[in-house]
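Omission of a single protein chain aside, the complex is shown with its protein chains in their original locations.
Naming follows writing order (A and B), and every chain is counted from residue 1.
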């Protein structure tokens, strides 16, 4: 019979679940950071949202630099964290070495946390570029291991 | 041996598959709603799309308020529905109570359908904000249950 890899008794999968959920929670915090900037800057995207502000005759805006910075960060998370997790689900049944797998998960998660700090403080480049590429390389490394295993 | 949770004979997983697919279909409808508004308002984003309109010398635009409203709604779906589904896949092997799981799935799906109506009619705030937070809380609740189980 086939071995079951998607089970909590598989240490690799349990580690993956932890970093998957942690990465997604980090990503979802961007929604709250966007809302915070919208209220702080009175920069709302929709006419029906403007009324929540005390300022009279406020017009909607989608170009506030502080709001847009958080939103670009959020979109960058979507562009990178979601592929990492989907490739991660593909990687588990390939039965990788537990230690190599764990370090992929750790490195990816750390790179995305640092990417957020580099984007939001913001730090001088190439800080953000480096964190972005560490995350990308980790994901591509897992992708290649999957392709090798299924072919 | 390990119990298999990702199987149609597991009622929790079967319910998850139903709400996962339903949520994704709801999200994909946003693409068609965007296209509908683009044709209705003659607001196309690319020069090569403009020629499909009968209006002469039409210029591309990415700022039509009706098109952008649907697109913000679509992006909000991506920011919320995708994390819910990925956390859902992590939640299944944690073997939650079938009833509690089902109500998480139902509540989330309902909150996102109502969110779309609140966004597109549009309804006065805080309607949309409430539906957004119900979806967010449901997702975070599942995330916490996963973190507790794997640690």
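To be clear about the criterion, a residue touches a chain if its C-beta (ideal position, glycine included) is under 8 Å from a C-beta of that chain, and two chains touch if they have at least 3 such contacts.
The structure displayed is predicted, hence computed values, not measured ones.
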Query raised in the report: Any idea which of A:25, A:78 or A:113 touches the chain not displayed?
Result: A:78
Requested in this report: Kindly state which of the options A:94, A:107 or A:134 is in contact with the chain not pictured.
Outcome: A:94
Report task. Pick out the residues on subunit B that sit against the missing chain. Result -> 4, 6-10, 13-14, 17-18, 20-22, 24-25, 27-28, 30-31, 45-46, 48-49, 51-52, 62, 74-75, 78, 82, 85-86, 89
Report task. Against the chain that's been left off, what residues of subunit A make contact? List them. Result -> 1-6, 68-69, 72, 75, 78-80, 82-83, 86-87, 89-90, 93-94, 122-126, 128, 136, 139-140, 143, 146-147, 149-151
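Throughout what follows, only the chains that are shown with their structure count from here on.
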Query raised in the report: What angle of turn lays subunit A on top of subunit B when you fit their CA atoms, given in steps of 5 degrees?
Result: 120
Query raised in the report: In whole angstrom, what separates the CA-based centres of subunit A and subunit B?
Result: 17
